[in-house]
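Notes follow once the structure below has been shown.
All protein chains but one are shown in place.
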Amino acid sequence: MIKAAVLGATGYAGIELVRILARHPGVSIGIVNSKTFKGQKISDVYPNLTGIFDMPCTELDLDKAAECDVAFTALPHGASKDVIPSLLEKGLKVIDLSGDYRYDDAGVYEEWYGEKHSSPELLAESVYGLCELHRDKIKNARLIGNPGCYTTCSILGAAPLVANGIIDNKSIIIDAKSGVSGAGRGLNLAQHFCECTENTKAYKIGTHRHTSEIEQELSNIAGEKIMLSFTPHLIPQKRGIFSTIYANLSGEYKTGDVLDMYKEYYKDEFFVRVRDGIPETKFVCGSNFVDTGVTVDERLGRVIATSVIDNLFKGAAGQAVQNMNIMFGFDEKTALADAGYYI
Amino acid sequence: MIKAAVLGATGYAGIELVRILARHPGVSIGIVNSKTFKGQKISDVYPNLTGIFDMPCTELDLDKAAECDVAFTALPHGASKDVIPSLLEKGLKVIDLSGDYRYDDAGVYEEWYGEKHSSPELLAESVYGLCELHRDKIKNARLIGNPGCYTTCSILGAAPLVANGIIDNKSIIIDAKSGVSGAGRGLNLAQHFCECTENTKAYKIGTHRHTSEIEQELSNIAGEKIMLSFTPHLIPQKRGIFSTIYANLSGEYKTGDVLDMYKEYYKDEFFVRVRDGIPETKFVCGSNFVDTGVTVDERLGRVIATSVIDNLFKGAAGQAVQNMNIMFGFDEKTALADAGYYI
Amino acid sequence: MIKAAVLGATGYAGIELVRILARHPGVSIGIVNSKTFKGQKISDVYPNLTGIFDMPCTELDLDKAAECDVAFTALPHGASKDVIPSLLEKGLKVIDLSGDYRYDDAGVYEEWYGEKHSSPELLAESVYGLCELHRDKIKNARLIGNPGCYTTCSILGAAPLVANGIIDNKSIIIDAKSGVSGAGRGLNLAQHFCECTENTKAYKIGTHRHTSEIEQELSNIAGEKIMLSFTPHLIPQKRGIFSTIYANLSGEYKTGDVLDMYKEYYKDEFFVRVRDGIPETKFVCGSNFVDTGVTVDERLGRVIATSVIDNLFKGAAGQAVQNMNIMFGFDEKTALADAGYYI
Partner (left out) sequence: MIKAAVLGATGYAGIELVRILARHPGVSIGIVNSKTFKGQKISDVYPNLTGIFDMPCTELDLDKAAECDVAFTALPHGASKDVIPSLLEKGLKVIDLSGDYRYDDAGVYEEWYGEKHSSPELLAESVYGLCELHRDKIKNARLIGNPGCYTTCSILGAAPLVANGIIDNKSIIIDAKSGVSGAGRGLNLAQHFCECTENTKAYKIGTHRHTSEIEQELSNIAGEKIMLSFTPHLIPQKRGIFSTIYANLSGEYKTGDVLDMYKEYYKDEFFVRVRDGIPETKFVCGSNFVDTGVTVDERLGRVIATSVIDNLFKGAAGQAVQNMNIMFGFDEKTALADAGYYI
């Protein structure tokens, strides 16, 4: 039985972590940290938890944290960097849900986040926690940069195309659609019900930070620098990301050929389901699954891959627990193997 | 390890049963029956199940069913009655999700359903499966009439008022609001997305069949015949029922007094949470919980109780599994104790 | 051609006013006032207006306002009272969308709003702008207290019952469901998309201010003091209010009898449609209509009336324009006679 601290437990990713960890047979939650709600029971902030998990929220106390084996940091951007070095010093393993420890190269971080990285030495050590791609490194990691939601969906949707070298790597375009929970629980006009419902929009065209994460990982797979278009859209649903991935084929392939490559690439992955048809967000919401599909448009010599995840689950909290399972020797599926709810 | 058959597995209640049973450590699913989808894998009908539960749907074969210990019948109205006697004969215990076996009195059934009951002798034997009220009888039952969704929510929301004799029993009014999944997966204009979304309506005012179920149970608690108003409404969400229950108080009580009665009444019930505030459907969706609240309007001498459930879970499949747990000696919470998803 | 000022033009009621007035052939909008967005074009705040109405928002300038004939004040609670006396002095007629001038009796205001009324002399003069009930007084009014959204829906739904003296006036219960736009554009967790969607809740049980407005108007019709239960609920849609109104009948009536009374009561009202069936919010959204229906439950001797409106239209901006039409001698239907959008 290991002991976990959840920092930033009352955001949407944080509370999803709590909900998953609360049913994990090998974990006890030792700390739920929340600046805003300190002193309140977490089940008063999220009443779905009443009777199941009623621990009071506390402000961060590093000495108390030292009793834990692992910390999940689901803090606002920037806040992670201040606390993570101390947690590591205290001997915890850390799974960070912010963007701070996702990069191989501090320069890329600085270019896309517009600020210097505060602990480049940790960046060198941290492992990008996309479990399906970096399982071996994750096993022995002390610090995980848990991937972003758009990036998890997009990288896994595109990886077999790049890995098999069947596309023009300069032609990749990712058109991604996300539910509103991806923007968090903060108060913004853009998340007001009346502004979201019955509305679809694109935002940060060509400038979204997740672009750089996707480029990093696909470049690593390709063995050459890949630059690509990534366009995020906001759609009127709570959860779910849908990525539509376009690329020009470098040879003559049929849908079946490419589908076989996908099935081969993911043949050992429980959480990736390669579908003969096109996935829908409802196939995965409430679960840790990534569903992918692929279609070749022979008329144009172009492949269109599609992939879906639940942004709070595989796109945040679920993958964080999956990383923890790998790091601490649990069965990777523990607490994560249930089907989503569909309806 | 017991073996379960799910009849009508591809409706919304049926598939929720499959989803819950698939994670039940003491049950293996032996049969998933579906007329419409026979021969297809159930995970092709509900792709959230792919890789988790891929059993093919079959037409009902009573000999094969005989290998099972329990059958859940989630069939269209009327179809249950044809098959249940045979299942019982084969030695199975049966939990029926239709309205056929919920009544003490065949006359009430016939009045509200407009047809003669086909097996009144079974009706005499069957137990009304509202676990919190009839746990002892359920333990030894062979046939359960699993309660309706509106009724579960409304009866549990009103029971403490009636049991404590603090209201004028002639004054009860239940105004209930339900998500669309309560109407099932059948094709009807009323369930078309464009007709449902951004729309609220009432229907079957004064004539909804669940009225009679609520009256039966509250009358049993009161020890006198209760007749009441029940008004169902359709609201634009998938899941969730909200019941607002009005009654005139027969004496001078404050909110705190009545709240104490609720807490006392449900003090041993894990799945009923009495709240100091007002519950919301998102507190329970995705879970087997019933959340209740109560407010006394002293100005008017009236009490307003509120209660919420997930109509597919505690209002159908979850309660069916809870019944099974009681009948077969499992811990009542097995496979049912997770928190709902809130977001 | 009259000239109108809209104060508080960038809230949801304000912008609906602008949208309606922009198509009114007898009105030109002279001022759109907004503290928050002063200096910005209103079509930059609400881009649906681009190319149709692009006037810049200004801070309130009373001298400029003096050039207008009518002012609509859609200001936050309390702000109206400061500015309305000045507007009246400058010779404008004022239609106030706040709760400040809706009461006959300052004492009722003070009881429900918890503060002293700042201008009780104006309260004595102001007319409650429920057009169907007070048309004659509105014609000559200088100051209109434009009714609340819940109240418009509920009063018009219940009025024929009270006017015909067929119910026990002590038994009235109004269970009302509102879309989220009723709460305005302000930032609150309760209006966050992820908190609203897939959720239904009740709030302010027994204490909502609109209760007092409904009681005032029904008491006036009855000629005796009426006190009633009013329970507001929030449902996951943008627009629309549904009121379900319960009362015990004082004699034996059938649905047809009561329906005839409704049809007679509203026989000259274009904007009230008495339906043989049950109305739905989508029948009226985007329009100034109030649709009502009525069902007698003979088993219980109880009547259940239902009524629906669009809370931003007939429940706010539309009715304000209807009041203006009456006050300035326009055809009452001008700019208001279109059908709602249904889909």
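A, B and C label the chains in the order they appear, each numbered from 1.
To be clear about the criterion, a residue touches a chain if its C-beta (ideal position, glycine included) is under 8 Å from a C-beta of that chain, and two chains touch if they have at least 3 such contacts.
As the structure is a computational prediction, the values presented were derived from the model and not from experiment.
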item: Residue in contact with the excluded chain [from A:His117, A:Arg185, A:Arg209 or A:Lys238]; value: A:Lys238
item: Option from C:Ser181, C:Thr231 or C:Asn323 whose C-beta touches the chain left out; value: C:Ser181
item: Chain A residues that touch the omitted chain in the full complex; value: 173, 175, 177, 179, 194-195, 197-203, 205-206, 227-229, 231, 233, 235-240, 242, 244, 246, 278-282, 285, 295, 297, 299-300, 302, 304, 306, 308, 343
item: Residues of chain B in contact with the chain not shown; value: 12, 180-181, 185, 187-189, 191-198, 236-238
item: Contact footprint on chain C, counting only the chain that is left out; value: 12, 15-16, 19, 22-23, 46-53, 181, 198, 238-239, 270, 273, 275, 279-280, 282-284, 286-287, 289, 291, 312, 337-343
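In this text, only the chains that are shown with their structure count from here on.
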item: Distance between chain centroids, defined by C-alpha means - chain B, chain C (Å); value: 39
item: Chain A and chain C: spacing of chain centres that average the CA atoms, whole Å; value: 46
item: In chain C, residues with contacts to at least two other chains; value: 194-195, 197-198, 236-238
